[in-house]
Every structure is written in structure tokens, then in C-alpha cells.
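Every protein chain except one is present and positioned as in the full complex.
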Amino acid sequence: MKVLAWMRNNRWSFAAIGVSALWVLLSVITSHFNLNSLSGVVTSASFLVIVAIGQMFVVASGGGNIDLSIPSVMTVSAFVTVILSQGTNTGLLLALPAVLAIGLATGAANAFLVVRLRIPAIIATLAIGYVLDSATLIANRELEVFTVSSVLRGISSAKLAGIPTILLLALALIVIASATIRRTSYGRTLMAVGQNATAAHLAGARVGRTMTVAFLISSMLGALAGMLLSAHAGGAFLQMGEPYLLQSVGAVVVGGTLIAGGSATALGTFFGSILLVLIVTTMQVSGWPPGMQEVVQGAMIIAILAVAGNGLRKRSA
Amino acid sequence: MSDGIPVPEPNPSQKHIESVGTPLLRLSGVTKTYGPTRAVDSLSFSVAAGDIVGLIGANGAGKSTLMRVLAGVTIPDSGELKVDGKPIDFGAFSPQAARRFGIRIVHQELSLCDSLTVAENFYVEQPGRIDLNPLWLRRYQSMALDSLQAIFPDNGIDVRRPIAELTLPQRQMIEIARAACDPLLKILILDEPTSSLDSLRSEQLTHFIRARAAAGVAVIFISHKLKEVAAIATRILVLRNGALVRDTDDATLGVPEMVAAMAGEAGQELERLHRVAANTAGRTLVEIGVPWSAESNQLRAGQIVGLGGLEGSGQRDFLRALYQAARNGQASGLDCHGTASYVSGDRKAEGIFPLWDVLRNATIGVITSAPNRSTIGGSAERGTAEPWLKAVQVPMDRLESPIVELSGGNQQKVLMARALMTNAEILLLDDSTRGVDVQIKRDFYRLIRKIAESGKLVVWYSSETIEFAECDYVLLFHNRGIQSRLTGSDLTEDAIVNASFAERGGATAASVAPAGTAAKRLNALSVMPFFTAAMMLLVIGLLNRNAVSALGLDLLMTAAIPLVLISLAQLFIVGGSEIDLGVGAFAGLTSVISATWLVSDPAIGWLFLALALAGYTSFGLLVQARSIPAIVVTLGASFVWLGIGYTFQQTPGGSAPGWLADLAAFSVLNIPASALCLLVAAIAATAINTSKRGVVLRGFGANPGSMAQTGWSPMSAALARYVISGLFGLTAGLAMTAINTASDINAGNSYTLLSIAAVVIGGSSLTGGRITPLGTLFGAISLSLVGSLLGLLNVSTDYNALVQGGLLIGILYLRTIFSRRTA
Partner (left out) sequence: MLFALTRTAFWAGITAALIIALPRPLAAATKPPVIALSNAYYGNNWRHQMVDAFRKAADQAKKDRLISDYIVLNGDNSVSAQISQMIDLILRKPDVILIDAASLTALNGVVQKACAVGIIVVAFDSIASAPCAYKIDWDFANWQRPLVDGIAKLMGGKGNVIIVRGVRGSAPDKMMYEQQIETLKHYPGIKVVSTVYGMATAAVTQSVVSNVLPSLPPIAGVIGDGSYGVAQAFQQFGGPYASRMPVISGDGDANFVHWWIGQKQKNGYKTLSMNAAPSISQAALWVAIEIVNGRKVPKYMKMSASTVTNDTVEQFSGLKPGTAVASEYSPDWVRRNLLNQKN
């Protein structure tokens, strides 16, 4: 009983157990029982972790908030990175501020529409996503370089003492996000806003500002992930961010963050990201037909929501 | 008068005969408690046919609870209720059951569905009288018209207009007419029916009530306008603290006697802890001016200031404005020179954070308003909070319990500790002893006194008049402004009640802001999709004459069909205040099924289509049943549809079934299939929207609460919504197969997000309830024309998404501006 109570208080543990179980299953299927078999998955999941953490902050702010512009901000950042850096490290000095500016501008635009104009987040971020998609297509015309700066490639693909640097980056992010949620005034306020915006307002919280920061975090991390992904992918291509829409929401939900807001776990999001990538990998290794792989991914997220989501508030538009 | 609403002539002699027999309504020992509060305390009385009972009592006397019991909304803890001599089984009692017994209630907080028209609101309440006539709404229109006319002649209300476009007095008239003209009516309960009516309308109502009573209906009339009560009632019941303190059929009972009965001796029951002269030496913390108060009022440190007056006279708004002013330095008519903290008595909606323990609930105030402290987490946090929690007497062994496990009184103490911890100079109390037992109340009063003595300003709004005895002085609110000020020896409950109930003519009715003009502007906005589509077509035609040829139009319309149908599917989901991110993929799947199974084996094909529809619907029901966000569920569902589609058809291909191909080539009077398809879709969607089911769906979209209270099932509404939407999605799939003579599972994906944009551009409200099929159709056509327009302007299609996104933001922005002006 005690264990179960502890798990309920530490919802990340469910995703962690899922990861372990699948890892054992994968090991049995392939009869390769070692920790190494997770390394590839963990690298891929690290990119997901970066964007999912951003999505987590937005979801935690409650009110049915969700960031649908993440795929678009990732793609446009990848394009800008490749175009501005021209594959050189000095060019990166130009690309990095540009990418951060994109993240900042996107987050600010999302927040403006949601907080000021009171447009539901789903529509606001959708519209901003459209605008970014156009920007991507226009940037795409300028794309003539196909090499990646070595520094960026190092961050996204190299290993440090056998551990992928991107994983270290993701872990650092988890620690920072976790500390923000647990130890800072902002984190507390965000969770209060997510649970009950009116009560938070009356308790002294700056609700609009808090939500704005959440959207800024999401877009900045999306932009950063897009930049790193361009190095990992060896260039930019259209729709490269697309898979991250369902997966970022999925990782957040699977990780134990409440979709209705007010409670978030960075560690859970980390395990949730790994779990999602691991599920796909397990299905690929065990030779599932491709159609079924998608069905399982979609059905699993719905099932987790249906089991975990009882009694939570619905989207309050 | 097709429905035969009786408007009998008054017949005074009838009254006596009726009142001798068995009483229509008899209550014995009805008790209802909320926590420690006895809202209704073993209440017994009976009402005979033809009685007009005036029910009066101060704020919090238990009138509303009593009404809710009678209406079947609230089940009492004990007691018996008999209607027409038959005892009522509370286990099976509900608003619908009450209606069947002939009990009808006119709520103070109006229960109409904003998004529905007047006539549709009549239908929602009395769906029994339907028939298969397609012009069914006409019957309700004439019924609504007759009902309104019977009570309020020359009311000028257009029964075809949605409630949202009507003014408050108009809404109140409708609310009254809807209940009062029920043919089954036996007992009519009117809760503050005249609060926004002018004297003419009030007189008309009085006349009508007398006529109905004379015809044998019992009427219970609740009002704060005591003169009105005195004028109309044949009998007066006075409630105080949940109990009946006076029952008289002395029609000569004057207003002063009524006030005396309502206030009673309660003023002396709770003794003042001590009374000192109001501290006038303190620093001025708040200056109040126009529009809150004609003359300048100053609130000083060390004072306890009560905000009195009838409930809803602006006290709470004032408190909120004060809070806002304290945060931003200034607000309209308020100058604030100190920090403020706020304690709300509506703990669930405005106070507690349900996921947290007591400690976190207490510290959030100080953590959020004074950041960068090392007080977060661990013993430091506990150390900060403990003295305050001790001061308000929260049990110290409960600090780590979830706040929701505490009693209301203890929760309220935690909220008080939260406010005190911030050390703000002004403490704003918003009815913060609501539902708290007497002992805790006493503790509270003592605490508040201490706070004031420590040099803080306490501004206190209470719904219990008696609490003002604790104040140094009371600002009396009337009509959203400070009317007068009671201090010193004037400050008795008597005086407060008296001042509150003093009549001030028709001022209330005049103060109601007309909602009509803003609504009209919103209406003008709804023409935009048509206008946009027409303008785009015009420009396209000017740029390329071919485009407005038969061939060009056919091409443009054919291209728009899938988006139009998918948008209509999305429309009904949005009408239910949800969003479907899987509808494009669903259309893709049905397209695949129709191009494969439906060709090779029609029986299995139709079976699969039916299964797909069933699956689509079950996801919708899951959303409803588990209260989970539709966005995420449907996003997940989109992968399920795609996966199944891949499994059925690994590469694009297949062919359209013969009949479908024939359908695509079909034309009447040289009108091509594309135009026919759009026409049929428009007619179908409009027909559904205006059908009885459509009315219910719209009702649920905007006011699920009042729909459920009227007796409609939310699940069956969700079922209908997803079946309709699924059918449109399925048709979109078939149309894609017909147009392309083959299928591709991915072909529908790009329509999903566009469909949301089309619905929004089409003028539907994202908060549900407003369903605009024609607007959506033209919105979808506009979006689909964007590409062609840009092409003709020699602008790259790269800007497609930009224009679509810009259109979306622009239209939403315009709408926000309009609705903000309405507010």
C-alpha cells in the first residue's frame, strides 16, 4: 500500500516502470540484455525531451493550454540555423541569436493572443504555426547550403565519456526544469495558476505574466531543439518538426503531468519521452506492421488519458 | 393561441372556494444543512390553490435553498413534501419531476440558453409537444409569442432572435413567460421576478399573477421590493436563519413591520465583542470617488469597513476593483496607497488549490507576491507559515494533509493565514465566513478585530447582514454605487435591512445596460465569411476571366468540397465546445475504405464504414464520460485512423465504386455535381442545426448546466454530436474518393487544421453554442480560394499558410474587440 501511495505522489514512477518493462521486453525479444541497447533510443528521446519540457510548462499553466506551434518553430529554427550559419562555426554566432529571437517572438505572439486577446491557446498557437510555416517555406527558397557547423554537430551527435552530449543536455534541462517547478516562486505560481487561475489571481499571482513565461519557455526550447535537430539531421527539411506534436503532448501526458494543468513533473516527462521512443523501437524490432505501430501509439495515449484523466476539468475555452 | 394558454379573467369569489380543500403544497419539517450551517431549519407550511404567498427574508435567510428544494434541484436532509396531498419521494425528485407535478420556478439567475432563440428556449423546456412537422419551430414561435403577449402585452420581443442579443429585462420577461404559461402549472415560484423590470412591466406581471391565482394556481413570490410584496401578496411568510418567523395573511402588513420581522432579535444574538469609535486617525489607504461614490470617501488604516446592501448591488465588484487598484496603484474611481490581500468565501472556485496540501495552500500568497525568497520547500517554508497558521488556529497536525480533506471552516482559516502572511496593509474579505459554523465565526470576528487593531484596514463584504455589527461603519451599496454610510449608533441590523430594502423607484430597470447594440455588431460580423468569399471570388474573376467561367467555378468548387465537408464535421464538434484534431485523418480512412472494400465487397465495405463511424463516436463518448480534453484524445485518434488506413491500403490507389463515380458526374440543369454537393451539404447542415436535435446540441454547447438541469442527457447529446460530425467526415471521405477516383490515406491530413480555421472564420463561437453552417461553408471556400488567389496574383503559394493564419488571427481579433465592448 505504501509503495502505491508513494507512486501516486511521484507520478513519474509509472513512466519509469514502463521504460524498464519495455526494456526487459526488448532485451528478451532480441536476446541482447544490456544497458547499451537503450543508448540509441535515449539519444533520439533527448530531442523529444527538450521540446516536451516546453510543452509541459504550457500544459501545466492550465485552462486547456497547449502549444501547437512547436513543430513549426522547430522547423523554421532549423532552416534559419542552416541558412545563417552557412555550415561554419562563426556563422553560428549569427544563427544562435536569430534562433533565440524566433523562439522569443513566437512565444510572445502566442502569449499575446492567449493572455491579452483571450483566444484559446489551441487556436492561437495554430494560427501562429501557420505564420511560421510560411516563413519556413520562404526560408526554404534561400536554402543552398547543406553542411552543418562542427560545434553544433558536436553538441548534437558527439559523445562525452561514452554518453551522448545531447543526453547530457537533456538531463541538465530536466534538473533545471525540476528545480524551477519545485524550488522557485515561478514554479509554485505556475502550478497555482494551472490549478485555479482565479484563486491564483486573488492570492497575488500575476496570472498573465506567468502564462506568458510558460509560452516563452515552450517556444524557446522548441527553437533550440530545432537548431540542434538540424545539426543532427545534417540539414533542414520541411516538416521535420511534425512528429514532435503528438510526441511532445504524449510524453507530457504519459510522464504524469496533469493535462488539466497545475501539476507537472520534469522527470516524468523525461521517462515519458523515452517510453514513447522505446515503444516505437520495440514495435520496429519485433516487426510489427507499420500501420499497427501508429494505432498503438495513438491508442496508448488515449488509454492513459482515459485512465488517469477522471474528474479533471475539461478545456475551458 | 394554438396551444391554448389560458388567460382567465380575475374572479375574486373563486379564491375562497379553492383555499378550503387540501393544500396544493405542504412542507413539514424540511431541513437542509450545508456543513455547520442550517440553511433551512425544520420548515413547515402549506400553500393552497389561489394563494399568492409573499416570501421575504434578509440575505442568507434560506429563501434560495427553500426554492431549490421545491424545484427539485436540492434534496433536503429531512422532512416531507406533499403536492396535491401526494407525498414526494425525494429519491426520485428532480427538476423534471417537479415540472410534472406542476411546480415551475422562475430563477433569479436566469436559466435561459444564451445561444438559442426565444422560441428554441421554449422547446428545450417542453420537448413533449413535438410532432414530425418540419416547421415544428413555428409552433414554438407562436407559443412563445402568445405566452409573452399574455403576460406582457406589446413587449416587442422577436422570438426568432437568440437570447444573447436581448436585454436583461427582455430575458427576464421570457423566463417568466416560459414558466408561467406551462399548461400543467399548479405552483408558480417567482424568485426576484421584477429585479430588472420597470414599473409598467411589473404591473403587467402583477395583473397576470392575480389572474392565474384566481384560476387556481398557487404563487410564491419572492422579492426584495417589499412594497411590491405588500401590494400583491394575500399572505406573507417571513424567513430568518432558515426558520419561519412569521406567517400572516394580514394583507395590511406594512413595510416597516416586514423589516422588523426579517431583522428580529438577531442583532442582539451575537454580541459585539467590543465597540470602539472608528479609528479616524490612521493613514488614508483608500480614496473612493466617482463612479463608485458621488462624494469622496476615505478608508483609513485600523478601520473595519463593511460593504452592505442587497446582494449583487456592486459590493463584490467594488472589492475586486479595490484589489486591482492595490496591485496597479489605481483603478477607475479608486486610489489605493497600500498593498492588499483578498480572502474569498467561495473557497472552491476562488480560494483553494485542490492538488496541494495545507502548507502550500498557505504559503502561495507570500511565495508569489514576494519572490526570490529562500522560503520554498522544506523546513524554511514550514517555519514561515507556522506562526500564522497557529494564529488562525489551523490544527497543526494537518499541515501535510491535502487541503480538500479539511472542513470548510478550516479551509477558510488557511486562506486567512495565506492573506495575513503577505503582511498586506489592506485585507479584503469577500463573504469569507460563508458556510462556516458559529464557533469559527466568533474566532474570525475576534481575529478581524485584532487585525484592525494592529493597524490594518479591513474591507468586509458579507451576505449576512448580522456580521456588519462587527464593523466600524458600513458603506451601503445600491445599483453599483455607494448609496450611504452607516456609523455608530445608526449601525444596527434594523437600520441596514431598512436601508437596503428602501425602494428607489425604477432605478434598477434603467440601469441595465442594453446588450442589444453590441450583439448587433457581432451579427454584422457574421456576414464576414460570405463577404470574404465573395470578394475573393470577385478578385479572382477580375484577374482571370476563366476562373468565373463554368469550368473555373466547377474546378474551384470541386477543390473546396473536401474542406467544406470536413469543416462541417468540425463545426458540430466546435459547437459542443470541443475541437477535433483527427477529423481529416478520419476522412482519409473512410476514403480508403470506400476505394478498396466498398469496391471489392460492398457489404464488408459498408460494415467497415459503420465500424469506423462507431469508433469515431466512441472516442467522442470517451471524452464526455471521462471529462478528458478532446484535443489530446482526437490527436491520438488521428494516429489510430492513419494506422488503420495504412493497414487497409499500403499505397495510394483503389478506385471509386461505380455509383460514386456516377454521382461525381451527375448534374441537374447543367449544374455540375460540385455545386450540387455544396448545396446539399449546406442544406443538410442547416437542417440539422435547426432541427430539434440541433437545438439541443446548441443548448449544450453554451449552457450545458441549464440543459442538464432541464433534463437533457449530456451523453446522448455527445453521441448525437459525434454521429453527425462522423457522418460529415465520412461523406468527406467518399467525396475525396469520388473526386480523385482513388484514395490516399494521407490525403485528408492537411484539412484538419484548416477546418478549425474555417469554423472560426465562419463565425462559430469556440466556447460552443453558436453553430453557423453557412458561415463555415463560406469560410472553408475562402480558405480554399486563398491558394488560387495568390497564384493569380503571382504570389508564391508559400504565403498560403501566412494568409490563412493571418485571416484566422484577424477575424478572432475583430471578434474579441466586439465581444469586449459587449462586456
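For reference, chains read A and B in written order, and residue numbers begin at 1 within each chain.
Assume contacts are C-beta pairs under 8 Å (C-beta built on N, C-alpha and C of every residue); 3 or more make two chains touch, one makes a residue touch a chain.
What you see is a predicted model; the values in this text were computed from it and never measured.
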**Neighbouring displayed chains - absent chain, whole complex** = A, B
**Item:** Hidden partner chain, touching residue among B:G282, B:G377, B:G787 or B:G806
**Value:** B:G787
**Asked** Touching the left-out chain: which of B:A39, B:L239, B:V286 or B:L678?
**Response** B:L678
**Prompt:** Of B:G552, B:G615, B:P714 or B:G806, which residue touches the hidden chain?
**Reply:** B:G552
**Asked** Contacts of chain B with the missing chain: which residues?
**Response** 544-556, 558-559, 562-563, 595, 646, 650-654, 669-672, 675, 678-679, 736, 739-747, 749-751, 754, 784, 786-788, 791-792, 796-798, 800-801
**Message:** In the complete complex, the non-displayed chain touches which residues of chain A?
**Reply:** 26-27, 29-30, 32, 34, 36-41, 43-44, 133, 137, 140-141, 143, 145-147, 157, 159, 229, 232-235, 237-240, 277, 280-281, 284-285, 287, 290
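As a convention for this text, only the chains that are shown with their structure count from here on.
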**Asked** In angstrom, rounded to a whole number, how far apart do the mean CA points of chain A and chain B lie?
**Response** 35
**Request:** Note which residues of chain B are touching chain A in the complex, please.
**Result:** 323, 341-342, 344, 349-356, 360, 364-365, 367-369, 371-373, 376-377, 418, 422, 577-579, 619, 622, 626-633, 635-640, 642-648, 650, 753, 756-757, 760, 766-768, 796, 798-806, 808-809, 812-813, 816
**Asked** What does chain A use to touch chain B in their complex?
**Response** 64, 66, 113, 117-120, 122-124, 126-131, 133-135, 137-138, 140-141, 182-186, 188-189, 191-192, 195-196, 198-200, 202-206, 245-246, 249-250, 253, 258-260, 262-263, 289-302, 305-306, 309-315, 317
